[in-house]
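Here is subunit A:
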Amino acid sequence: MSIILSIPFLVFLPLIISALIISPIFTSNEIVVRRFAKGVCAFHFLYTILMLGFFNAQNPYISEIHFMGMDWIQSLGIKFIFKADSVSMILCALTSFVFFVAIIASKFNIRTNHKFYYSMQFLLMSAILGIFTAGDMFLFFLFWELEMIPAYFLIAEKWSEPANIEFYNDNKKSAIKFILFTFFGSMVMLLGILLLHYYNMSSGGTLSASFSDIFANGIPLKIQILISTCLLIGFGVKLPIIPLHSWLPDAHTNAATPVSMVLAGILLKTGGYGIFRFNYQLMPDAFKVIVPVLAILALINIIYTAFVAYAQIDIKRIIAYSSISNMGLVLLGLCAINKIGLSASIFHMVSHGLVTCGLFMIAGIIYLRYKDRNINTLSGIAANMPRLYGFAVLIILASIGVPLFAPFVSEILTIIGAMNSDFSFVIKCTALLSLPLLILSSCYMLKFLHNGFFGGEINEKINDISVHEFIVLASILGGLVLFGLFPNVILEMIGI
Partner candidate 1 sequence: MMNNITMYHYLFIGLFMFLTGFFGSVFAKNIIKVLISIEFMLLGININFVTFGTYCDGLDFEGYIMSLFYIGIGAVEFAVALYLFYLMFQKKDSDNIQKYTDL
Partner candidate 2 sequence: MLNDIFNILLPHIAIGEFIILLMILGIFMPLRQFKYSRLVSILGIVTAIVLLSTVQTEPQYFGFRNSVMSDSYTLLFDFIILSCGFLCAILSRNIIYSIKRHAYTYQAILLAGILGAMNIVSANDFLTLFVSMELMGFSIYFLIAAAKGYYSKEAAFKYLITSAVSSGVFLFGVSYLYGITGSLNFSVIYEYVTENETSLLYSVSSILIALGLISKLAILPFANWVVDVYKGCESSTLAYLSTIPKLAVFGIVCRLLVFPLGSSFELTFVIAILSLITAFWANTYAIRENNVKAILACSSAANSSYIMLAASLVSVYNLSTVIFYLICYVIINIAAFAYLNIYNDKNPMDVNSFAGIFYKNHGLTGAYAIAILGLAGIPITSGFIAKIYLFTAIVKSGLIFVPFLLTLLMLMVFALFYYLKILLPMFEKCDKNTDVPTLKAVFSQKFVLVSCAIIIILIGICPEKLIELCRFIAYNI
């Protein structure tokens, strides 16, 4: 079984497809390319589900690739090794799902340059899957860096015919901002990885960079804290933690709809995954020391950005700030350093991934019909598009944290986990103080719903959602309800 269900296939299939699509031998017919991409994504999703079905927490998937009989960089102990435990597998499945949904959603939003677009999407998919399954620090870093290239092009290009040229320049500026922030973060992270690699060896370990060979206990605590801080800055750019967040609203707002779905749905989760993998797992001692500071940052993330989101008038910006706010919750769950907090945090990554995907889809649909994203001028969507209205109400309720939907479970579990953390008083306080999030999120989301959807008059030209959009929204909603009713599906898999 292990031969058929292998991680390299999971990771490199999109890479190969990406190369295939961009190569000149592949047809440039729009419909063929799109159907091919959809088919590959569906296959990939099924394959991931299959892998998830055969997953065994005692015996996680591991595979190692050799080059000419040697490790990747043998003299530094760097291996080309993939390892997927339950967290990785869950996030892989989420990745596969979100890309599937995003590629279905691409039909109406992508008007030009199809080959390049789908190629870049698959490249990004491959890089993100690589991040989630890398079993070696440098391999992780490689995929982390590799992700920048497709992400840049996806954000910067004008995939639909431009309404005006100014929008296009905004795109490019925000893409450059994204790339510089990410690169800054990854450079600081590289310093952390290098230090960890060296001190792990010099404190009696082996010359190796794979996660299973890193034992940080022997490293002096001060250096551990230094390393941990460096890594946190790197992940904090992606997550984002508050002073490093300013790339996110621009990038999410200016990107095309499917791209925003991918960015908010998956890309932010790589930061949370990194904190879990490095700070939480490899260096628990240092993490315990810096957790109080981190918890306060998470609190600022949650509350401050919720207020900022309330002040926005652009739909996409509201959703972007709400996702920063939610990522603060993920961070808080990790800060709890107990089983409930951790599993809740992973669970919240999944549920927020689904919710934010749905929200961006709705925003995209509205923008496509009305050419407008300003909630003060939008009105009467409910009357024109009743089906969209139904989905929007449900998904917005889900994002607020109403029972029956997944975010309810994860938010409550996160806060319970943080309350139960028994080593620092600060965490409990932050957990208590972050409770207003539930109210604040309902404030800005209901403002969006109220201003945008009600009132106004019926406009005959506006069509209701098409089949493609229906499938996207329905599958997202299905996932939300599924995990809301049976949270144990994920919580048991994390095995905590």
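Just so it is clear, a residue touches a chain if its C-beta (ideal position, glycine included) is under 8 Å from a C-beta of that chain, and two chains touch if they have at least 3 such contacts; residues count from 1.
A word on the picks: all candidates are chains of the complex that A comes from, given by their letters.
Small disclaimer: the values here were computed from a predicted structure and weren't measured.
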| item | value |
| --- | --- |
| Candidate number, among 1 or 2, whose chain touches subunit A in this complex | 2 |
| In the complex, subunit A residues that touch candidate 2 | 67-68, 70-76, 138, 141-143, 145-146, 148-149, 153, 172, 176, 179-180, 183-184, 187-188, 190-191, 194-195, 197-198, 223, 226 |
